[in-house]
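Here the complex is missing a single protein chain, while all its other protein chains stay put.
Here the chain labels run A, B and C in written order, and each chain numbers its own residues starting at 1.
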Amino acid sequence: MRLDTGMARNASLAALAALAGLGAASLPASAQPADLPIAAADGSPFPPGVRVRKLGNASVYTDAKGKVLYGLDMRTLLRWAPDPARFCDADCAQNWTALAAPTGSTANIRYPAGFEKTADDRFMDPRKAPDWTVIDGAQGKQWVYKGWHLVFTRAGAKARPADGDGADGNDADADANERRWNTLKYVPPPPKPAAPGVVTTAFVDGAYAFADREGRVLFTGKCERDCAWRPLPAPMASSGLGEWQVSLAGDAPEWTFKGKRVFVGAAGGSGTVPSGGQILRP
Amino acid sequence: MAFDISRRLALKGMMNGAAITVGVPLLDIFLDGNGVAMAATGAPVPVRFGTWFWGLGVNPSRWFPDNPGPGYDLKPELEVIKDHAHKINILGNFNVMLDGAPNLPHTSGGPAIRTGRALTAEGGLPGESFDVTIGDRIGTRTRFRSLETSASGDPRNSLSGRGGGNLNPSEGSAAGLYKRLFGTGFKDPNSADFTPDPEVMARRSVLSAVTDQRKALEGAVGAADRQKLDQYFTSVRQLENQLDVELTRPQPLQACLVPQPVADRAINAEIENVVANHALMTDLLVMALACDQTRVFNMMFNNGASSLTRIGSTITHHQLTHEEALDNRLGYQPEATYFLNRIFEAWTYFVAALDKVQEGDRTLLDNTLVFAHSETEFAKFHTIDNIPMMTAGSAGGRIKTGIYVDGLGTPISRVGLTLQQVMGVPIDKWGAKSMETGKSIGELVA
Amino acid sequence: MSPFRTVPLGIAAVTLVATLWLAGTASTSAPVHAEANGSPALLTDPQVVGMRRLTEAQYRNSIADIFGSDIRVAGRFEPIVRPAHQLIASGARSSAITPSGLEQFDAMAREIARQVFDEEHRAQFTACVPADPAGADASCAGRTLAPLGRLLFRRPLSEQELALYVRIAGEGAGPTRSFAKGLELALGAMLVSPLFLYVVETAQPDPVRPGVMRLDDNSRAARLSFMLWNSAPNAALLDAAAAGRLTDQPQLAATVRRMVASPRFEQGLRAFFSDMLLFEKFDELAKDPVIYPYFNQDVLQALPEQMLRTITTQLLDGDGDYRELFTTRKTWMNRALGALYRVPVSQSQGWVPYEFTAESDRSGLLGLAGFLAMYSHSGRSSPTLRGRAIRELLLCQPVPNPPGNVNFTAVQDTGNKAMPTARIRLDAHTTDPVCAGCHKITDPIGLPLERFDGIGGFRTFENEAAIDVSGEMDDTRFTGGDGLGKAIAASKDATLCVTSRALEYATGRPSEDGELIERLEGGFAAQGYRLRQLIETIASLPQTYEVPTESIKAGTTLVATRR
Partner (left out) sequence: MDRGKTGLGLMCGGAAIGVAALMALTGSLSMEAPARAEAPPRALPAPPPGGVMGFVVQDFVPPVIQGMDACPKGTSPKVRDIYLASLPADERARLERKENEPELTKRWQATVFGADGTNICSQPDKFDRPLLATVQSADAGGLDLDGDAPGESCSHEEFTAPDGRTGIDNQEYRVMGCTLEWRGKDGIGGDLLTGMRQFHASGEWTQVILLRGVDSLENDDDVEVIYANTPDRPQLDSHGNFLPGYSFTISDKPPRHRNALHGHIVGGVLVTDAQDIKLAQTWGQGGARDIRGARTAYDFRHAKLRLAFQPDGSLRGLVGGYRPVFDVIQSPAIGGAGAALAAGIDCAGTLATLRKYADGIRDPKTGACSGVSSAMNLYAVPAFINDVPAPSARIAPAGTAHAGNKTL
């Protein structure tokens, strides 16, 4: 390659450096830290032995022995290692055990080196990675969750503690090694029910519920005379869709779900559903 | 009191009205879904749209005119466009609102302009870029829906796409562009045979059905309403004519001359080389338009974090904008500014090349709308308010030119909205969150 | 050319004639008329007595109600021009559609039709499964298009009409190899038809009063729906029309009562006031950003909404007295407006109720920035514009335009320390007797609002001079916005004005029946000036459905052009 082109690359690495490996950061899919919205699983099969357990009001991944899985976000480790996948050796390895990939498996992902695109088609782009991939880690081939999170269990821990969860650097006193660790929380893949275009789903109180396009929760219930509940308006010309039918009883046509009236909550949370209303779920 | 306001008079005030028929022209140009403008001759003249991108902004105080409106004053860095200024608009003081999303350096500005949305994902676009939307309107029946080119040779340098991670890759080699355009697969439009668009034929028959209602309907109404119906059906007739034009074989494209092949040449970001490459690509693009091979194009002169270099030097344009300290007494960075001057020379070449080609009583430039923009205002600080933008050409008389528009800090999405509406995209609102707007730039719409 | 033969004229003619026929009293003689195409016979009975173009809002609401709010309506609507001192509702009666206007309607129609029959929506709107999804299916197309046509044309399609659209669907399905595409084309044709773009009003003889024509049932359904809900009639109304219930006075009254009691009435009331208060002017409102940094796009969008929320809160929540619209301190705030009014706003998004303090001097509609900014210049307030707007909009008292050759310099020079306030500048200006006449009408009711600047921001000084807000209206003297509000609330002209506007809004013509207006106003007063009641009365009034003879005989037609 000619010198000036090479140097040209170098200078624009300025920009690219900033971008390198960060693309996925944009997707909620990269977000495991406790203070960020948890991305739903993509439905791809779990690694052998991995399962989901309830932990408090959330669900977390555990290994075969029921030990809670932790994610270590590789993007936060550049200061310590140019290849963050190799971060957890020596001291770290004392406390954290990598979730090993089955013997004989080959790495199919790697941390994007520098700024050049991952041209090498043996490795996939972490941004587009499925939930579970295998990387060359400090403790050998190990699992990676959603492209970025090296998967570990707490060494020596009994079944399923989740200490240190969410201590991801917001806590001023968090130990430098703790701050990047987060339990891998599980949110099931969103269902794809047959519903009118104005209806979507949202994850509310540990399960999916129907919502409108703005994410407001849909609920049903007995609406007393001149109550302030807002029905979900339906098209007059619609002949309905599966369990969703159009009621022309009132002044304005409205949707019914399994024959029940449908109302729109004030906002996203279950808290916005008035008393007497039951959240509608697929 | 000199003016007695009795109840009687009040009532009288409520009742001065008789049936009147009012016709208000909305747009003085007729265009249909395929963006066919009717030239005076009534023959269809394709109207084209394209973008011209340059990286790293300008020195605002040396670029933006002082006075909004027609006949704007030219600052040092725009002096070079002098001869074409009457066909060029300058757009300033439009803001990118990120709604809390980060200002990704050299990355947030371009996509915000092209999609009216704040970039929240690295790489790619937060939505469909308007050049693609416009292509869906006017580019569907040409051999290429659109052409993307990158004078600095980087195929990844693109701001065009349907949204998400994938961008329409740019052609970085002039030789490659020639092969794509005029190599195998090229059909001389003047010899190619013509097949009417079934969609248009279908629409034509729908309008006929509507027209057939005329006699009966008019027979049944009073005079005042018949007036309205007359105008309504005149309008339908007008629309039918436009479709008929589309259903008949187009006039030969007199300006279409197949150019000479282009030899392979080095591709790198050295400025002289980029300028030469840009000139070659421009000439090919001009013929691609004249021969109606495409009606939509995207030309990237350099990239956002510009890797342009000077002969014998390895310090890039981008590097200079940051490393060359700003002397606030001087008000700009001399070294970095060298590249700006070269960029606007290239822009002038591009505009002139389009303006050289005659199409009937207009030039190719007149029948084209070129939108030029950068990705920052002042690169040193990555400012994305007041990003420099221009348009050239009048899209077959649909927009006014020679004007400096001061956006007064309104959302930059107004530009994209206006361009799309002018090119016949049926939208009245565009953009998201703080950049959602329904207010197009009235000063420009002819 | 092509399989798309244009439909033989005969059929279409029959279609339309039959349409109009069926729209009127049932008859079997349609074919006869059809042969005697356009014969005078048509001009007698039944009769198209009016065509009112849909407003943008009515078009959008109709599409949203019929096909759902997720169907995008994108395009620019040719504006309906407001005749001087009248409502847009009256302008709609005489509004034509220009080529460029139709072009937009055509593009919108195709875009809507495309969405309705795209993969996502198709299933909901197709009444049956076609024999072959890649080909024509007349019976399935018919079953799908008939109900759509009824909703769009606000009356049942005649057999011939249906045949026409089924034919279009068939001819579309063939070459495109798609049943859905055929339906799309047919729907597109309906949406660009004058029968959709115009509310076609047809009349029938009044059985009880010979010689008098009255609107028939279908036309009444449409009129009620657009007047009270500003949208297309729903199934219930169309059924009522089909059953002839809307020409039966008691049943009509019952229907109206239900409709004004419905939450949907708010949409109708908003449309009425947007028309009465010239809200189309907000589209052109602009301010000098250097003089008024607090005026921006967010504020501009919020101004009419704040006025409408204030109106509906006062008139609908608890059926308040119309006159209190000029004295109430209850309103709504959002973030953008909060800064302009200098008040805190708790929510980042949306609106929160707010009540002005007594010291604010903000009294009802006239204390809101929407009114104050609209009737100001881009860089300064204008007592004259405000006074004139109050006269014309709220009191229905037209004020003459100023003569051409007036010298305004004195008024415009706001920097002049010798004449620090608007009052002083106007006094200087109106020493000219030519101007004095009109300024006497406008200024004394505009000056009390001078504590509000060109965008409605509060101030007590102009150029360091204290602002005098004393004023006078029809010989009553008062001070400030509060005084003005009380004066208007006490003015019979105000209630008379809204009465006449409501009647004009219902019929689409300025009423010439002064006695009727006075009588209605009397009833309005008797009911404590509750507007819901007034509109209910008007909507159930037989006169509202009477067809003035002038629209039957071929009247002369003026053609106006835009100034």
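One rule holds for everything that comes next: contacts are C-beta pairs under 8 Å (C-beta built on N, C-alpha and C of every residue); 3 or more make two chains touch, one makes a residue touch a chain.
Because the structure is predicted, anything quoted here is derived from the model rather than measured.
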**Report entry** Displayed chains contacting the withheld chain
**Finding:** A, B, C
Report summary line: Out of B:45, B:78 or B:97, the sole contact with the unshown chain comes from B:97
Report summary line: Sole touch to the unshown chain from B:180, B:295, B:382 or B:398: residue B:382
Query raised in the report: Touching the left-out chain: which of B:180, B:322, B:362 or B:398?
Result: B:322
**Report entry** Touching residue (missing chain; options C:150, C:264 or C:335)
**Finding:** C:335
Query raised in the report: Footprint of the hidden chain on subunit A, which residues?
Result: 3-4, 7, 10-20, 22-23, 25-31, 33, 35-40, 42, 73, 75-76, 78-83, 113-114, 168-170, 172, 187, 190, 200-204, 208, 211, 215, 268-269, 271
Query raised in the report: In the full complex, which residues of subunit C touch the absent chain?
Result: 289-290, 293-294, 296, 335, 338-339, 342-348
Query raised in the report: Footprint of the hidden chain on subunit B, which residues?
Result: 60-61, 63-64, 92-93, 95, 97-108, 120-122, 126, 164, 305, 312-316, 318-319, 322-323, 325-329, 377-378, 380-386, 409, 434
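By definition in this document, only the chains that are shown with their structure count from here on.
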Report summary line: Chain-centre distance (mean CA atoms) for subunit A and subunit C, in whole Å, is 48
Report summary line: Distance in whole angstrom between the CA centres of subunit A and subunit B is 39
Query raised in the report: Which parts of subunit C, given as residue numbers and ranges, touch two or more other chains?
Result: none
Report task. Would you pull the subunit B residues touching subunit C in the complex into a rising list? Result -> 1-3, 5, 7-11, 13-33, 196, 198-199, 201-213, 215-225, 227-229, 231-232, 234-236, 238-239, 247, 408-411, 421, 424, 426-429, 437, 439
Query raised in the report: Once bound in the complex, which stretches of subunit C touch subunit A?
Result: 65-71, 120-121, 123-127, 147-148, 151, 229, 232, 234-236, 258-259, 262-264
Query raised in the report: Which bits of subunit A are touching subunit C when the two form their complex?
Result: 196-198, 213, 233-241, 248, 251-253
